[in-house]
Structure formats: C-alpha cells, structure tokens
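Inspection log for the structure reproduced underneath, given as structure tokens.
Shown here: the complex without one of its protein chains, the others still in place.
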Amino acid sequence: MKILYFAWVREKTGIASEEISLPDGIGTATQLMDWLSVRGDGFADAFANTDTVRVAINQEHASLDHPVTDSDEVAFFPPVTGG
Amino acid sequence: MKILYFAWVREKTGIASEEISLPDGIGTATQLMDWLSVRGDGFADAFANTDTVRVAINQEHASLDHPVTDSDEVAFFPPVTGG
Amino acid sequence: MIRVQLEDFDIGQEIDALTAGNTGIGGICSFMGTVRDMAGGSGADDAVSTMTLEHYPGMTEKALAQIDAEANTRWNLAASLIVHRYGELTPGDRIVLVVTASAHRQDAFEACQFLMDWLKTKAPFWKLEASEDGASWVEARESDDDATARWK
Partner (left out) sequence: MIRVQLEDFDIGQEIDALTAGNTGIGGICSFMGTVRDMAGGSGADDAVSTMTLEHYPGMTEKALAQIDAEANTRWNLAASLIVHRYGELTPGDRIVLVVTASAHRQDAFEACQFLMDWLKTKAPFWKLEASEDGASWVEARESDDDATARWK
C-alpha cells in the first residue's frame, strides 16, 4: 500500500509518502489511522483529531469508514483550501 | 426642446435629432408622440405602436406619461439591446 | 470606472490596470460579451455578417457611471470596470467587458452578474444585425427583463 501525507499532516508525520504492507485486521481508513497513530509522537499528533483529517483512496475523496486494501493508494490531509 | 431618435425609430422618422419649440398643450411624452405622429408617414409609422417605444428625458429613462417641458432633451427609441 | 469606445480592448491589460497595487483583492470576476454568428431570434441558417451597435452618447456614459456606482454600493468591491464598444463589429468580436474585483468571490460574482443584467436592459445601446437576407434590429428579450428584475 502506498500512503501519502499532505500539508500539516505531512509536517507532523515527518514524511510525504511511504510504502507499507497492510497488516492483517486493518480494513478501513479509520483503522489504518489508528494503526499509524501508534508508530510515534508525530503520527499520534497528526491523527489526534480525526475530525480534521480527510482521506482519499486511489485519488478519490472517501469517507473514513471506507474499506482499504493492500493495493490501494491512500492519502491523508487536512480539509482542502484551493481556489 | 431637443428631440433624439435612435435605432428603428430613427430609421422611420428619417432624422437622428431636431430642435423644436414645444407647442402649447403638450405636457407629457405621450402627448409629444401623438403630436409628432401627425407630421408625416415616417413619424406615424415610428409611433404607431407606443408599446414598443421607450423614452428618456434629460438622458434618464422615463415613463410615457412623464411631463416634458421646452427645455428638456427627449429621446425616443426601441427597448435597448446592449451588453 | 466606465468607458464607451469604438476600439477593441485587451482583458488582461484591463484587469492589470484596474487591480495594480491592490493586494487586498482575492478574486476578480469578469464577463466578456462577443458577437455570435447566429441571428438573435431566428434559425441557425441566418448567419450574421456584421453587427452594428448604436448608442446614445451622453446618456450612455451617465447611465453606466450610475450603475457602476450602484454596484459598488450594493457589494464590497475593491474595483470595477465597464467597457462597452459601439460601431460595426463582426462575429467573434468583443462587445463588452465587465470586471469586478473583491476580497471575496461572492461579491465579485454577484456584482458582475448584476452589471451584465443591467446592461442588457437599461444601457442605451441597440444592435443592428446584418446577414445575407438584410439587416434587422435585435429585439429585446423578456428573459433579460426577468434577469434584471431579480436585483430589485
């Protein structure tokens, strides 16, 4: 699985992207966030308030309870502010 | 009084503008149109259907029953189509 | 700011000149009207060869300045511009430009629509369309009156 982080989520995790093998038992974006949160303080901080985190799966906006699989590209970021 | 004609009103009257002395008894734009109508076929044709004629008095849109005086600039024209 | 002119205009230059030095502007809405090749009310076969815009010098400038001021009263604008051409134009030619600049996009969009709706129904311009079949004056459209009425 490819994971990308943008804006202050990226700043807090300290990395822009990574490749991981999705562990057994992780079936949704929320579960993935919970799993990432325990990897260190930066990740814990990034996902401390899930209300402020948005997710895209395979480059489409998705809800936090959306299923994820090992072949997905998943991105975490704050609400967008383009335009 | 200065009178101006625009678009097909101008084409029908055959003139773009003229100076007249406002005759006694002409107190509104409608009365002025009636008076102009009897000056000839072109004028009669221009003012045959007053629903399609608009008036401006001193360069402001006005209603047909608006008073006119000898010192006014009065313009007759079709509904506008700018923009 | 308003201008009535024979000459063509360049939208980029107009916007740059209007907004130069004002970094409080967050959004610039503009609308440009162009000459279509199809006659207003009629079928698609009636190709327009020229469109001649007649106007009422004096009243036009006065009316445009009034409505420009009105837009600036109704919305929070940093700058606004109306440029309207007259004279003989051909299909594809630019007729009118309205630009509204504001800190917020909603003000810019609404003011720009207001000005365009108003121009269609109140500015003393008349369009004469010439095609192979002859020339005819474009008739006012009820839908334009309706569009203007919503701004009361």
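Remarks
Note that the chains take the letters A, B and C in the order they are written out, and that residue 1 is the start of every chain.
Convention: contacts are C-beta pairs under 8 Å (C-beta built on N, C-alpha and C of every residue); 3 or more make two chains touch, one makes a residue touch a chain.
If you're wondering where the values come from, they're calculated on a predicted model, not measured in any experiment.
Although it is left out of the displayed model, the omitted chain contacts the following shown chains in the full complex: A, C. Only one of C:V35, C:L53, C:I67 or C:A123 touches the chain withheld from this view, namely C:V35. Of the listed residues C:V4, C:A63, C:L77 or C:A108, the one in contact with the hidden chain in the full complex is C:A108. Mapped onto subunit C, contacts with the missing chain fall at residues 10-13, 15, 19, 22-38, 91-92, 103, 105-106, 108-109, 112-113, 116, 147.
With the whole complex as reference, residues 4, 6-8, 10, 56, 59-61, 75, 77-83 of subunit A touch the missing chain.
Just so we're on the same page, only the chains that are shown with their structure count from here on.
Centre-to-centre spacing of subunit A and subunit C amounts to 48 Å, using the average Cα coordinate of each chain. We define each chain's centre as the mean of its Cα atoms; on that basis subunit A and subunit B are separated by 73 Å. Residue positions of subunit A touching 2 or more other chains: there are none.
For subunit C, no residue reaches two or more other chains under the stated contact definition.
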